[in-house]
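For reference, the structure discussed in these notes is given below.
Removed: one protein chain of the complex. Kept in place: all other protein chains.
Letters A and B mark the chains as written, and numbering starts fresh at 1 in each.
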């Protein structure tokens, strides 16, 4: 049987998942060696979610995340060394070492950041989708958040608006079953997060987040739905983190057996087995070669970070207020000296023609009338 | 020059800026079909349509965060807070996202957005609806905070705020909206960060902003009859402070009184006093005195409410105190 997926796609997904895994393993190691400090939330186990999603959307679609945010930009194609440097607190990091592990931003690759307040990025994503709709772009926004964020007010307030205004945004709840050390069922009246979409008449669905191909299919479909102007989607990706909440978490709240069981469900070998079964002429050697390459990439990233200087103290006084005429910083241009060509560009206030009628008058009047109100 | 109400001046600024720049939109509770809880957005829905004048659900955190996200990708939102008391619900989005996007992204993102609405006591509304919260926001790097007192400044500063590349917090006043003043037509821009000597004087500098400005002018006029010359300095922008203007005036008069509607502890006036004592100690002929709201929650009863707030007699007493003319 011919494969439903191209060899190229399968290998790209494998490469990216392996890169994410290896990057996080090394990040964990560097944390234990004191090179990385503060909070450091690893993505190990959840790779299929970011990678499956990224391959299903366009490079110019917006993406943003919570503070477990190393995986998504890597999947988008950000420079591994500059992310590692950010984790190390070095001047060559994406945010010059000002943000650290929780705040990776790579605007060139349309990754709009990692946010440290639980659920704080959820309304932001709606706003980015709003902007796309306002400008008549067919761009979607993908917003990742953890299961525990679903209990924040921001989640509910935003879903109400997103659905009411049919904003093109895909909310991917990465349900790894624990909000830090608390099992989601312990604090949630409805622990199946995707069901909450129904309260807003919004499309909601659960996906196996340990299967990159299922993630890919689900997000592809959701993106088409959004681009067609049908409104937002809430997707619950059931996944599992093999590591604690952060590096300082021994994860004593869950059994070893549980972790062992989940590890057997590792999305990376799963994809490899799948690909080998397809008639694509792939062998173990192909995957091992990829692994070796990505290991080298990550080793080089660590070396780059380690050899990079700390930010200049002058940086303290930059990036708080935008001074008149000040340009935005393009990290790869600043650090690597490469010419960044596809930086977001927005139409000027004179070029832009807003044609969207967010609430047609007839609709509003009908609602008023129904409520017994006449103006 | 035409005389306009404060709310009309704001309306004019909004209309002009939205005309000039299609990236500007207004979002808030009751801003559209209702024409604004305080009629600031009167007529704008008809003019600009429902995508640019947006009636938001009562979700302060939600629509504030949505607007911050829109600003991060190039739009220029104006977020109307029905009052700043309600915006406390949105503070996370303002403080943790709007004020920090530039920083967290290492200069990749900017957040050109205006949050505006009335602050201060509205009149017989009790404690939850009668707070002057500007000091809270002035505390945060990454924000600009403005509080114009006159219709002309309201127009000129809102236009500047919309054109600014940073998040700007604008405190209007429930009791200011109906006040009238001369407002220049068309392109009238008042730069942010610049204080204004609204009345020149030689004996004492009276520093204030927003609604208290009117009590200060009243006090200054009354004192002029007693031969006391009061210089009234309207700060207009609370972050960044116009330190130069404050020091210039204090160096001239050698005495200062600061009047603010909010509470004394950790108030803006405290920072102004700090500036004066550290930079102009040798120019002082008397300790600086503050007139502030009393350190209590606002009551509903009229007499209690009046007693809680600064007014002209309290300001006059403070000025006499720094001039050592008590009982004079």
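Following the convention adopted for this analysis, a contact is a pair of C-beta atoms (placed from the backbone, for glycine too) under 8 Å apart; a residue touches a chain by one contact, two chains touch by 3 or more.
Please note the rule applied: contacts and distances are computed from a predicted model.
Per UniProt, the protein behind the absent chain is "Acetyltransferase component of pyruvate dehydrogenase complex"; the candidates were "RagB/SusD family nutrient uptake outer membrane protein", "Simple sugar transport system permease protein", "Nitrate reductase" or "Acetyltransferase component of pyruvate dehydrogenase complex". Listed residues B:88, B:197 or B:286: the one in touch with the omitted chain is B:286.
From the options A:132, A:169 or A:247, the residue with contact to the unseen chain in the full assembly is A:247. Only one of B:126, B:254 or B:271 touches the absent chain when the whole complex is considered: B:254. Note that of A:5, A:31 or A:144, the residue touching the chain absent from this view is A:31. With the whole complex as reference, residues 22, 25-26, 28-29, 31-34, 37, 44, 242, 247-248, 250, 252, 309, 312, 314 of subunit A touch the missing chain.
Residues touching the missing chain, restricted to subunit B, are 254, 281-286, 324 (touch as defined at the top).
Rule of thumb we're sticking to: only the chains that are shown with their structure count from here on.
Remark: subunit A and subunit B have CA centroids separated by 38 Å (rounded to whole angstrom). Against subunit A, in their complex, subunit B makes its touches with residues 20-25, 32-33, 49-52, 54-57, 59, 61-77, 92-93, 96-97, 101-110, 141-142, 144, 165-166. Listed in rising order, the residues of subunit A touching subunit B in the complex are 62, 93-99, 103, 105-107, 112-113, 115-117, 120-132, 134, 153-154, 157-158, 160-161, 164, 318-322, 324, 326, 328-331, 344, 346-354, 356-361, 364, 368, 375.
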